[in-house]
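One protein chain omitted, others in place.
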Amino acid sequence: MVQTVLETGPVAEESTSRATHINAYRLMLLARVLDDKFASLYRAGKIHGGVFLGRGQEALSVAVGLSLREGDIFAPLIRDQAGRLAFGESILDAVRTYLGSSLGPMRGRDGNVHRGRPLQGLLPMISHLGAMIAVVNGTLFARRMKGISGTVGAACIGDGATSTGAFHEALNQAAVEKLPLVLVLADNQYAYSTPNSRQFACQSLLDRAAGYGVAGHGVDGTDLCACLNTVGQAVAQARAGHGPQLVVAQLLRLCGHGEHDVADYVDTKLKSSPVGRDCLKVAEEFLRQQSWASETDLAAWRSEAIQRVEEAVATVQREPAPDPFAEEWTALSSRQLTELHDEESPGPVDI
Amino acid sequence: MVQTVLETGPVAEESTSRATHINAYRLMLLARVLDDKFASLYRAGKIHGGVFLGRGQEALSVAVGLSLREGDIFAPLIRDQAGRLAFGESILDAVRTYLGSSLGPMRGRDGNVHRGRPLQGLLPMISHLGAMIAVVNGTLFARRMKGISGTVGAACIGDGATSTGAFHEALNQAAVEKLPLVLVLADNQYAYSTPNSRQFACQSLLDRAAGYGVAGHGVDGTDLCACLNTVGQAVAQARAGHGPQLVVAQLLRLCGHGEHDVADYVDTKLKSSPVGRDCLKVAEEFLRQQSWASETDLAAWRSEAIQRVEEAVATVQREPAPDPFAEEWTALSSRQLTELHDEESPGPVDI
Amino acid sequence: MSVTYLEAIRAAQARALAEDPRVFIYGQDVGAFGGAFKATKNLANEFPGRVLDAPISEDAIAGLAVGAAIEGLRPIIEMQFADFSTVAFNQIVNQAATLYWRTQVPCPITVRLPCGATSGSGPFHSQTMETIYAHYPGLIVMTPATVEDAYSMLLEAVAIDDPVVFCEHKLLYYHLKADALPTEALPVGKARLAREGRDMTIVTYSAMVHEALAAADELKPEGWEIEVVDLRTVKPLDTDTVMASVARTGRLLCVGESWPWGGVSAEVIARVATEGFDLLDAPPQRLNAKDTPVPYHPNLWAAHRPTARSVAAAARKILRQ
Partner (left out) sequence: MSVTYLEAIRAAQARALAEDPRVFIYGQDVGAFGGAFKATKNLANEFPGRVLDAPISEDAIAGLAVGAAIEGLRPIIEMQFADFSTVAFNQIVNQAATLYWRTQVPCPITVRLPCGATSGSGPFHSQTMETIYAHYPGLIVMTPATVEDAYSMLLEAVAIDDPVVFCEHKLLYYHLKADALPTEALPVGKARLAREGRDMTIVTYSAMVHEALAAADELKPEGWEIEVVDLRTVKPLDTDTVMASVARTGRLLCVGESWPWGGVSAEVIARVATEGFDLLDAPPQRLNAKDTPVPYHPNLWAAHRPTARSVAAAARKILRQ
């Protein structure tokens, strides 16, 4: 059975092993199937707002999720369905958030990729790019202050987000504090429609590592083996106390920025180049080559994934939407400090 | 006569020449004397708010000012008295701003180091560290758009300010646009009381250049010759169209963060190390060694500097302070869009 | 031919680019792609070199605009969503807004903010920020509610010598249509009487103008004639027009989509209470979004913001007094 629980544990030392690979592949497949389902629900008008897929980025993402273990911190970004599943997020959390179910972790208050469970180490992104890294720093800082060692925090980020001040401040902060941060940078060649050439001028974003005094790791983001190895090593280094690790993966977003976007701006040469390979196909081919999976296995895994996703969607579609009248309209945990306004207000005072 | 006008021009090719050196030294000296005067006015309670000196940083700063020419852009920071004078800012502008004269460029509205003349290319800093760099970018961007070539823009910055998001976004922006920006980083080992070890984790801030894809230049900031050479070269490179240049100088702040600060946190070992040398003394010694200046010359230059400063202060002290009743209390250039408030408001309407 | 609110914004930018060589546009994906909302569609093509993609660096985008303005250009910068202007906040409120006052050098930049809640957008793609920017001296804050105003006010924003925060409402982008682009407009800073009435004044702006008008429709069969004032710019705020309307109706409801604490509605009520107290026949009231982040789910979203229905309900309370 595909593992979507936290016990998966670190993978560095066994990253080329059969079991790890199959597990990783099946998580990638599940993520792809789930993403595809969101895309079709979007086309059917069943989803409010945008849908953001991780197509083409599953190998990198799954490697992050699998390299972490229980008690670690994970701040995924918009293309990390695979990493989320690998880290232990349930399919239901994803579907409930996309469909706005009141039973989901965000209770319909926030949607799509803006979800998480902070107390389980899964940080729910805010939209402002770069802003989650310092939050991961804070969790790691807190662990150290509490005397807890061995925690790793992984934050995912895109090429475009490296241009934010928040990215810079947070990576530098992690370096100064020597925090066990693994910053996983998916260089998918575009930020929305903006190509790398309009985003940065260094040869490779890996060139940034030295400037922060952190270790840098480059990896082919289309190659699951490489991702498992490199991310696994980076996580191990961070866990061993060697400070922040910057992983830069080369790959291509094999979808629009969101499902509303046909992405005709993507350079066709890139699509046919090595970064344009579909990591899922590459991984599948590798399993075939190693004879680790038969066609029957592959087909069975796919149908199982489809079935799990369909079940989850069917379940969630029967769940209650949030009820504005039952909603507690306060942003404060300190209820007694909530102010009343407008229609709730007592109205003109008569004396 | 010490030149404090814009005609000084570029110095790269003649940076070791006698005239250049003497000119630079005399500007440094003038800056030092002016700074010392501000310090004594501060101690005498004659200055409102803080006083920030460039002591120990004059060699680097003067090199920036002298490397620029008329039509260039200069965004000095708090320790750039020397660079300002070299770029052509008058002593009066400095004194008037510190003393709040209504005749100064800031008319008492802003004070101390927060001064400039944007239309003469001298940008008045806002306090938020890092925030001026993008503004310099904008001026260079505009020049290009207007078809003006050959402009260079220099922005000064400290080690501490490299940790700001603004620094990062702007340097990256300049690199992407390949703007003729020269970013001059005075690594004076401390940001207020914070040592470099709590500010960044790379070996040298020069390691950052590659990450932005910009040229990097290291220099001994206590050595005038080296500063004139290196900064001159960086400016020449930028002018020649080779994109942003990052100059990183090693030196020590030979004063408190501001004059209120005794700076007892500064490591005594640093003070006695090469970065702790006083660039003014080093330059003076060099002039002596080269027999470019006699003791009489040196003494005469000093008294002339003192005289000019004293004259300026005496003049400004007779100038009118801003008058709140004559003040136009609007932040808008579009006068007709100014709103009236409070006491100016017409009061209750009777109908 | 009909033209949408979004097309009007695009047309205004095209015209500004065509008529004034000092104008350029800078922002994420505004170039060949035409912007996240297509507000700059084709402009990069039509005006080569003058519509440029920026890195994801809102602070530096705004900073660059200020520098270009110092050099005499007229930058229009687009924030992909108003919400993201929080990371350009410092350059807008401390750099751009203070430049003229400090140096006598004007800072003619236009900051386009796609604002406001739309269903399914959630806490970080829905914010209105007029309250925040209007608080700062040195900024003009425009909040057009109509296709005509979107067009003419954006042209004015570019022409004005001061920094203008131009709050476009995303909910109006595609749905709101006019027959043609306007050929004349009210002066900047003038509010508009969107509907005349004798029984009560609703003061509002941006998308809420349409909720207020719908509420007025709803109240008409009940015998109430509601006057609706569209502020157009919230800073400067046209107190005179507001006051004149309240003088006619004696009753005031202010409606804003921003959060209740210190919003436009507080400012309007404070002005009327201080300067036009005796004009009021009943206590003024206000209606705002709820004091929580903007929710994602349409059910919650619809309850979070004022709607024609809740505006009408609030109006009835006042009318009954």
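Letters A, B and C mark the chains in the order given here, with residues in each chain numbered from 1 onward.
Keep this in mind: a residue touches a chain if its C-beta (ideal position, glycine included) is under 8 Å from a C-beta of that chain, and two chains touch if they have at least 3 such contacts.
All values derive from a computational prediction rather than experimental measurement.
Of the chains displayed, those contacted by the omitted chain across the entire assembly are A, B, C. Screening B:A19, B:A240, B:A299 or B:A321 for touch with the missing chain picks out B:A321.
Touching the chain that is not shown, out of A:D110, A:D159, A:D223 or A:D278: A:D110 (per the contact rule at the top). Across the interface with the omitted chain, chain B contributes residues 47-50, 100, 106, 108-112, 114, 126-129, 160-161, 163-166, 191-194, 198-200, 265, 321-325, 327, 329-331, 338-339, 341-343, 347-348. Residues of chain C in touch with the missing chain: 59, 83, 86-87, 89-90, 93-94, 97-98, 101-102, 123-124, 131-132, 134-138, 235, 237, 258-259, 261-267, 269-270, 272-275, 277-278, 280, 282-286, 290-293. The missing chain lies against chain A, touching residues 105-106, 109-110, 114, 116-119, 123-124, 126, 128, 131-143, 145-146, 165-166, 169-170, 172-173, 176, 330-334, 336-339, 345-351.
By definition in this document, only the chains that are shown with their structure count from here on.
The greatest centre-to-centre gap from chain B, using C-alpha centroids, is found for A.
Centre-to-centre separation of chain B and chain C, using mean CA positions: 39 Å. Chain geometry summary: the mean Cα position of chain A and that of chain C are 35 Å apart.
Across the assembly, chain C contributes 54-55, 57, 59, 87 as residues in contact with two or more other chains. Touching of two or more other chains is recorded for residues 163-166, 198-200 of chain A.
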